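Here the complex is missing a single protein chain, while all its other protein chains stay put.
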Amino acid sequence: MKRTGVFVCHCGINIAGTVDVKKVAEELAKHPGVVHSEDYVYMCSDPGQNLIEQAIKEKKLDSIVVACCSPNLHETTFRNAANRAGINSFRCEIANIREQCSWVHKDKPRATRKATKIAHSAVEKVRQNESLEPLSVPVTRRALVVGGGISGIQAALDLANSGFEVILVERSPSIGGHMIQLSETFPTLDCSQCILTPKMVEVSKHPKIKLMTYSEVQDVTGYVGNFKVKILKKPTYVDPAKCTLCDECTKVCPIVVPNEFDLGLTGRRAIYIPFPQAIPASYTLDDKNCPDISTTIACGKCADVCKPKAIDYDQKPEVIEEEVGAIIVATGFDLYEKENMAEYGFGKYPDVLDGLQFERLLSASGPTMGKILRPSDHKEPKEVVFIQCSGSRDPENHCAYCSKICCMYTAKHAMLYKHHVHDGQAYVFYIDIRSGGKGYEEFVQRTVEEDGVVYLRGKVSKIFEDKGKIVVWGMDTLTGKAIEIDADMVVLAQAMRPSKGAQELAKKFKLAMDKDGFLAEAHPKLRPVESVTSGMFLAGAAQAPKDIPEAVAQASGAAAKAVVILSQERLFHAPTVARVTNNLCTGCGMCVAVCPYDALSLKDGKAEVNEVLCEGCGTCTATCLRSAIQVKNLTQHQVAEMIEACLGG
Amino acid sequence: MAEEFEPRIVAFLCKWCSSAGSDLAGVSRMEYPPNVVPIQVMCSGSVSPLYIFSAFNKGADGVLVSGCHPGDCHYIKGNYYARRRLNLVKQLLEYIGLEPERFQMSWISAAEGTKYTQVIKDFVKELKPLGPQSKLRRTP
Amino acid sequence: MEKTLAKKDFPQWVKKLTSWKIYLPKKDAGGRWNYAEADGEDVLETRQATLPPKTILFPQNEILLEFSKSRKGNAETLEVKEVLPPAEPTVVFGVRPCEAKAAWLLDEVFASEPRDIYYWMRRENTTLVGLACTPPPSDNCFCTSVEGSPHAEEGSDILLTDLGDKYYVRSLTAKGEALINAAKGLFEEAKPEDRKKVKAVHTESEKKIQRELKGARAVSEKLKTMFDSPFWDEEAMSCLRCGICTYICPSCHCFDINDEIIDTTPLRGKRVRTWDTCQFPDFTMHSSGHNPRPDKASRLRQRLLHKFQYFVQVYDKFMCVGCGRCITMCPVGIDIIKVLEKVRDHGA
Partner (left out) sequence: MAKIDTLKEEARKLLQDGKVKYIIGYGAGSNGWPAAPLFIKQPEDVDKLIWDPTCIHNLVRFLVDEKRRKGKEKPPDKRPVGIFVKGCDSRAIVVLLQEKFIERGDVYILGISCEKAGVVDDAKLAKKLAGKKVITIEVDDENRFVLTTAGGKIEVPVEELLAERCLECRANFPVIYDVLSGEKTKRAVDKPFGSVEKIESLPVEERWAFWKEQIDKCIRCYACRSACPMCYCDECVVDSIQLAVSADTTADEKAGRIKWIQRSAAPSENMIYHLVRAIHLGGRCIDCGECERVCPLDIPLRLLNKKLEKEAKELFDYEVGFDPDLPALISSFRDDDPQDFIR
């Protein structure tokens, strides 16, 4: 026979004002198994708690119900009290008779009846509660950061500086991401490379950071605190330790391909260094473009000229296995594909560029050494049209969302253009200007007022080439006039998209994606840096379009969240998790399909719970046709009894 | 005069949104009829059709299931499963001739104390003219 | 007592029986025959109702007692109240002679100690008026193979025989006589030619039975040797393990008893006896998890052995009246006659 105690709190007059607490205590005393029932003016006070502890000891109670305020307030208080008196904290339940009863009703008899039912329902629940101890697992105190852009760099540095080992994986030959391609950054116009390269160097020199460039994560297994990752390290065929960066190899390499770093505005050789400040500072032989490297060496010229003998054609892809406790995914973004913007002549006319290409033109180390010249004829453009929302905010044809940073960088582009070409004219087509951010609005105003950039509210309807000019047709919706501009250059503020390959990566990591393909956060407001998978965090534009400061902030946030895990010897986890009754399970896998946390899997034809991953939501319980999976301490049996209690009397 | 019929309602509230919303209604001292006895569940996704049937079987005049708004589920997607599953339950109950008013579902966020209050008020108001639910009720 | 009753006077008879509750086979909206309460437009037909009148003598749900718990201070009291069936005189008209014979078999079971008062209260208050089968109500009737006949008298209080424009009314018990006496004026004394005619009708009726199981007693003996035979596995292959064959059987009488809680605060409930069947997997389930009849084969075997071996051993009667319902209604065509024939010829 269960021995349950019931404690009804007056909460001063907060409860006792509308609920006859004595009557509630009396009614509850009548229930089978309730061997003690009393009321007190403030249960949460020290005397109140003492009273509970005493009753537990004296009456040998094995479970208690405290009828009081919302469990959000004092569940922990009373569970601790129960614990002190020698019963498991899970054998204490709260009946919320204040927020959900006394505060919202006036009719005392009816409120009293309702309070009795709420308390009765809690009694039914607690009687079947199991004594549970928190689950715990050891933690591998290292982290993996995927993506070597500014977000990944920041996260890796924060983690490393907190004293944890970090593996930073970047798929291209150098870290730096898109930020290293930028000229200057809004609204302060700092030189992007100047502020980023010190961080890149710090990464390369940091004793706690293991940098793996030209590498990709192949597979992730395990769970929070205990992930196992397989990383594929692609061969660069160059030993960075030997390479002296003499650049002789590129001079002899006969193969020329478009240079990714300059977005095709220039070319590079098959053996190359992405950009002078690349980290690691070394060359890469691009085996996709070097003919037949895997079978016969096409020419061997680079090896011939390499004095330090840094080139090694026999390098093979390597798979490296690592164990980590937390993972930060910072895979960044790419711009919306050119092919999708045919209406703006992107990809068809060489002088229609995207924002990143324009950044390269603006960059002092770029293909034009900072001079703004048209790719087609290397002449200085005198009329430049900037088009915002190119692919964004267009649910019918392109992306429905706002890419967030384009208003600002377009203003920056227009401003910098004016700084370079004083007699030139810049036009900006926009839908509206979103310049929320510190100093952002002022920056846009400066562009208009000081630099004389012409802002035209409206959309461009057509772009075509005519007599060496790029004719832009548009509509100024403020004046209602049709506009035609004979431009020398057009710059499209292309929408931001999740980086290529993000989808496959999300699958490997079992991360959820939102409808646009960005990685989904666990909660849009309260858990913005956590992914749906426990122990995996999100940083930067992989999660949603964002600018540099936001990306850095999120990266630091993600790092801090990872530290929360890594700083523990062991991870503790609520024990109210799902349990399978094997005899009833037929292994249909419906529960596996609905589990939001991948905590369930099928093993030998039965469902199996990974207790560390299970959050106890119970969706599996409602899905199972056989009631073969139940969440501890909120089983269907308990709910069935609670239903009966709520309706009885 | 006969006592006015007071419907008995069981409400399954998810812990994170709807139960919190109902707490907010309390903190804000909003008033609503005491016909509803809440059962806090972790997620609307855990509400089995059996709970609904059982509540009616045990004498409920109305049953409410309330969860987080789509996209806001604490457990990411539990409410989407609930929405699909309980839609089927609702269709089935109406098909066998239970009054459609008797089973309802709502999305109530932790900030929507007012909405919770309104949902309960409306529910009670709609159930009153129907009288006691005896169709699925276990004969005493 | 032997009388005749003009057919046209039958409704009159029913009407005169004001102190009885009256059932007779009726066709429902779906065209199915059931034992239903008389409604003033009552005629008798030799039809087989889906469910036998067992439902009246041994209803599917029978409340045995009610209990409630109350508490004063620290003292708990449990109050238990016996609930007996209503003692209302009841007549069932148009009972098939085999169905009445089944009641006679149930009598054996429920009379053994401890005597089942719930059954007997209903049984003693119920008058069964049989109607001889002319023609047989089902293609699967085989009463004559199991020591029965279309005009069997066992279990009936009155046996009616259709003589065209009138019924031959043979009262077999005091209960039967009371029924006749309640409408004395409607009956005439039976004449010798009526008696002769009845005999002819009865003889004729036996010939109309279409199905036959030869050597039922031999089957009974043979079954004793077949408990462990793999035969049952083969025969049970198509069994669905549903409860149709036993629930619709006039002589099957197994039950389960459960406490059904009405309210927990304070505790209130009833103890209910409900039909159960050896065909359900949980019928022999032990709380340890062991099930002595773990498969369909052992359950099919149980049904046949109970009817044709165990019951015969104890009561020297078959626990089968040959109504053929289980044959007609089996969804997969398991035919008790065929199975028993195979038993009889097994190993021969």
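Residue numbering begins at 1 within each chain, and the chains themselves are lettered A, B and C in the order written.
Simple rule for what comes next: a residue touches a chain if its C-beta (ideal position, glycine included) is under 8 Å from a C-beta of that chain, and two chains touch if they have at least 3 such contacts.
What you see is a predicted model; the values in this text were computed from it and never measured.
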I'd like to know which visible chains would be in contact with the absent chain if the whole complex were considered. A, B, C
Check each of C:V169, C:I248 or C:L305 against the chain that is not shown and name the one that touches it. C:I248
Write down which of C:E2, C:E188, C:D263 or C:D335 is the residue touching the left-out chain. C:D335
Which residue of C:K15, C:R32, C:K196 or C:R217 touches the chain not shown here: C:R32
Chain B residues touching the chain left out here are 49-50, 53-54, 57, 70, 77, 80-81, 83-85, 87-100, 104-107, 119, 122, 135-139
Contacts of chain A with the missing chain: which residues? 515, 581, 583-584, 586-591, 593-594, 602, 605, 623, 625-627, 630, 635-637, 640
Name every residue on chain C in touch with the hidden partner chain. 30-32, 50-51, 60-61, 139-140, 234, 237-238, 240-244, 247-248, 256, 258, 260, 272, 274-275, 277, 280-282, 285, 287-289, 291, 295-296, 327-335, 338
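One rule holds in what follows: only the chains that are shown with their structure count from here on.
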Just to be sure I understand: the centre of a chain is the mean of its C-alpha atoms, right? Then which chain's centre is nearest the mean of all of them? B
Chain at maximum distance from chain A, centres defined as averaged CA atoms: C
At what distance in angstrom does the C-alpha mean of chain B lie from that of chain A? 34
Where the CA atoms of chain B average out and where those of chain C average out, how many Å apart are those spots? 47
How many angstrom lie between the centres of chain A and chain C, each centre taken as the mean Cα position? 71
Which positions in chain B touch two or more other chains at once? none
For chain A, which residues are shared contacts with two or more other chains? 644, 648
The answer for chain C against chain A in the complex is residues 69, 71, 76, 263-267
Give the list of chain B residues in touch with chain A in this complex. 6, 8, 10, 19-20, 22-27, 29-34, 37-43, 45-51, 54-55, 58-60, 71-72, 74-78, 81-82, 85, 117
Which residues of chain A touch chain C once you look at their complex with the stated criterion? 30-32, 120, 641, 644-645, 648-649
